[in-house]
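Removed: one protein chain of the complex. Kept in place: all other protein chains.
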Amino acid sequence: MLYFASDYQEGAHPAVLRALVETNLEHTAGYGEDPYCESAREKIRRACLCPEAAVYFLVGGTQTNATVIDALLRSYEGVVAAETGHIATHEAGAIEFGGHKVLTLPGRDGKLDPGDLRTYLEANRADGNRDHMVHPALVYLSQPTELGTLYSLAELTEIHTICRDFGLRLYVDGARLSYALASGENDVTLGDLCRLTDVFYIGGTKCGALLGEAVVARDPGVLDHFFPIIKQHGALLAKGRVLGVQFDALFTGGLYESIGRTAVAAADRIRAALRTAGIPQAFVCSTNQVFPLLEDARAEALQRQVAASFWEKPDPAHTILRLAASWATTEEEVAALERAIAELGVRSEELGVRS
Amino acid sequence: MLYFASDYQEGAHPAVLRALVETNLEHTAGYGEDPYCESAREKIRRACLCPEAAVYFLVGGTQTNATVIDALLRSYEGVVAAETGHIATHEAGAIEFGGHKVLTLPGRDGKLDPGDLRTYLEANRADGNRDHMVHPALVYLSQPTELGTLYSLAELTEIHTICRDFGLRLYVDGARLSYALASGENDVTLGDLCRLTDVFYIGGTKCGALLGEAVVARDPGVLDHFFPIIKQHGALLAKGRVLGVQFDALFTGGLYESIGRTAVAAADRIRAALRTAGIPQAFVCSTNQVFPLLEDARAEALQRQVAASFWEKPDPAHTILRLAASWATTEEEVAALERAIAELGVRSEELGVRS
Amino acid sequence: MLYFASDYQEGAHPAVLRALVETNLEHTAGYGEDPYCESAREKIRRACLCPEAAVYFLVGGTQTNATVIDALLRSYEGVVAAETGHIATHEAGAIEFGGHKVLTLPGRDGKLDPGDLRTYLEANRADGNRDHMVHPALVYLSQPTELGTLYSLAELTEIHTICRDFGLRLYVDGARLSYALASGENDVTLGDLCRLTDVFYIGGTKCGALLGEAVVARDPGVLDHFFPIIKQHGALLAKGRVLGVQFDALFTGGLYESIGRTAVAAADRIRAALRTAGIPQAFVCSTNQVFPLLEDARAEALQRQVAASFWEKPDPAHTILRLAASWATTEEEVAALERAIAELGVRSEELGVRS
Partner (left out) sequence: MLYFASDYQEGAHPAVLRALVETNLEHTAGYGEDPYCESAREKIRRACLCPEAAVYFLVGGTQTNATVIDALLRSYEGVVAAETGHIATHEAGAIEFGGHKVLTLPGRDGKLDPGDLRTYLEANRADGNRDHMVHPALVYLSQPTELGTLYSLAELTEIHTICRDFGLRLYVDGARLSYALASGENDVTLGDLCRLTDVFYIGGTKCGALLGEAVVARDPGVLDHFFPIIKQHGALLAKGRVLGVQFDALFTGGLYESIGRTAVAAADRIRAALRTAGIPQAFVCSTNQVFPLLEDARAEALQRQVAASFWEKPDPAHTILRLAASWATTEEEVAALERAIAELGVRSEELGVRS
């Protein structure tokens, strides 16, 4: 079996694991007040070109989104997201558990459209019933999005400007950020993210760590009293250094970026193999995820050889699968997947697929 | 000025107020344990043909929705509503404050479409990520809807069946229920509502009371421990008899239905006047609300004579207004509004309105 | 039967009811934007000597406490109260429902002791685990307390000073405030309350209104965006003028104070009758509540004639009852109660009560 079902199927990148092993018996303070957390914070600040930024380490993505969003909003305020945004779909109501509405806009290729956002905020501002409605106070983006697409620097800048104009804050979920940074199409750097958002997070879990996400706020005051808020959300790790050690390793020698490059190169090869085989992709993306759109028989054939994620059925006869490459994907695995895809193209007739 | 801006611009129906005055100095127990609450409960049970039903009195609509929905859901469960549903738009996030997501479907004329609901629930049941998503566990309808439209008995029965098939509960918001009951097009009785829903509420605030809503549950066990839940939501009135006395009066001598008939008759005349004047209506409805769609100049002209609610601008050149009749609307007011509408029709040319 | 079980057994003071009747058919805007609410706000500002104060009308006490406290606290902050405080005991967890801990101190005669408060806050400030604990950010007092006792101006000033020193806010629950203002022992005016608190509320429900509480904030900024918060808590009354009309009447011609004086005079006579009969009182108080401490047989004998509230059993042989006078208590009722108490004193032997 070839494993492309997700980017969190393995443990940690070997360099990350090595750092955990090497520091294992040292005695340190708990709750993120150890030298490894401090060193990781400093390296992240440098990578973000934000020497004053606040950096906090949390455990997982849904937890990070719920904790940050709750910290940024007052009770009657809501967060604006694309309909496909992770907080709007796959967090089991974690944002609502904190008391906040996710205000959704349709989205285009998984992205919030700046024009749609401005139109929505103008209509909201003009609405005489405004005070009977949830106040939009924060914009949530994911980079890359849940569909593997990317915001360009121009788009991010425009959304930043809209947020400033309407008095909203901007938060970016970077669960798979290493794969955005490594994409050939990407023109948004860590420095841009830090400069253009109020808060964003650098994903560890899906990008080489066992677990962990690094929250970055350009202006520390925006996350005022974040420590007790983290604790109250059950998101404070007693052995905080487990997170610090890992992020310290990820931000040593450019590992975080190189992890992404391997995966994106693999995904690029998969995308090329699909094009060669005449298999369309559901979303045009350039990061570590690939979304082949297949007749059901072909989808089944592929899944006999490859562990992939079922994404959705766009119609009764077709299936969209998700193939995810990661830092752990090997040359051999990609080559085998290329062969499997090529065969799929060839065997169309046997499978009874209409061209 | 003619007052048609809303159905909560006046105090209480004279018979309701009289009951408050007559009982004012009696001594009774608090918190709804007085004889007037008991009498009102009994009359409501009879009107609903549900001798075993539980009946609770709360103060206002948003409060009732938030309290009932919170009582019916576990933390990870959500409530399905039409996009135009009051809980989805105009309750300032009260449902989310209780921790629950409002799962919206597009709706048709303000109504949840049974086919759409079934499709949504089937897709949800089949979704492999189901446990990462909010569980739909309750359906919210309003009768009449926020657009003044009505569910037919056939539609309500179909939604009831879908809820049963998928293990959801059904809750109906009857903030303006007297106006549904009085509509010529209506074929859903209080008995049907009690029989086909798990919980529904009979609106008082907009239907002749100073304030107050009566929550009805066919099976009392569905609202198990509702008393402390009401208290915890700040919805328990110390002088509960203020609610009991009013509902007792509203359910004496068929007052609740007759209140609706006056208002619907007035609205029917307003609808006829609009048709005569060639003015279209944004939503086809048969209850106490009327939604003329006017060129902006005509909308302004009408608003110089009539206090109406701005509803929305469907395009830059037009405005939808809402005219609401109530139990307090007089023959003279309707006649004057008819004249104002007739004039609007005549003066189209002056107003520069294209036909 | 004589009715002394509570101060919310009747409807509204006749002058308040008359105002509701006289204004009943007027058309006004909803949600507290009517002229009666505005007039009542202005009269309350004048009575509080705070021309700039924000005034909001809510429906009930628990609702008001939950809404105000939630508005004043961030998620990780808590409110300090005496163990006997209403929010700590009899609100079914309404404060916790909003996510906040009630941090209790023992209290003396139902009052938070300034010295205890300072000691607690100093210990909290020094605690190295502070950020793992709920931050005390607000102090809750009730005036009069749940035991009918009063804070003196000196005590209130000292607590105000402590709050300022430690960066906490001060909130006073005035559910029975008219009875504090009318007490012969009271030296705290409405002006003092407005000046020394951040927010307090003037109780209507127990002081002559059908329902309603008036929230006052010296600095309107302290209750920033309170309107959507009220709505979100289900505490916004559609027919807001029902509250405005009542408070307008209560603050016309000194009615709010005179309502209290009748009740306190009645309570003073009851206290005198108890002393004459040799019956001790559980709490030394000077407002409208009286707490006789009786042998069980005597308590039962009294309750055969008088509807009183069971308060608690301090030991297996004794019972504390609560007798509450109100604006509705009549001369005849007090005289009858005096006789009943006198008889109790005389009949000790028959009842088998040991002296």
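Every chain is named by a letter (A, B and C) in the order it is written, and numbering of its residues begins at 1.
What we mean here is this: contacts are C-beta pairs under 8 Å (C-beta built on N, C-alpha and C of every residue); 3 or more make two chains touch, one makes a residue touch a chain.
Bear in mind the structure is a predicted one, so any value in this text is a computation, not a measurement.
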Q) Among C:V134, C:A182, C:A249 or C:V290, which residue is in touch with the absent chain? A) C:V134
Q: Identify the residue among B:H132, B:R195 or B:R261 that touches the chain left out of the display.
A: B:H132
Q.
Just to verify: which one of C:G11, C:G32 or C:G78 makes contact with the chain not shown?
A. C:G78
Q: Considering the whole complex rather than only what is displayed, give the residues of chain C touching the chain that is not shown.
A: 75-76, 78, 89-93, 96-97, 99-102, 128-129, 131-134, 310
Q: Just the residue numbers, please: which parts of chain A touch the chain that's not shown?
A: 3, 5-6, 8-12, 14, 17, 20-21, 23-30, 59-64, 66-67, 91-94, 97, 205-206, 210-211, 228-229, 231-239, 241-242, 307, 328
(Q) Touching the absent chain: which residues on chain B qualify? (A) 70-71, 74-76, 98-99, 131-133, 135, 225, 227-229, 231-232
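In the analysis below, only the chains that are shown with their structure count from here on.
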Q: Mind checking chain A against chain C and telling me if their interface is mostly the same residue numbers on each side, over half, or mostly different?
A: same
Q.
As a test of understanding: of all chains, whose mean C-alpha position lies farthest from that of chain B?
A. A
Q | Intercentroid distance (Cα basis), chain C paired with chain B, Å | A | 35
Q) Could you state the distance in Å from the CA-based centre of chain A to that of chain B? A) 42
Q) Roughly how far is chain A from chain C, going centre to centre by Cα mean, in whole Å? A) 51
Q: List, in ascending order, every residue of chain C touching at least 2 other chains.
A: 228-229, 231-232
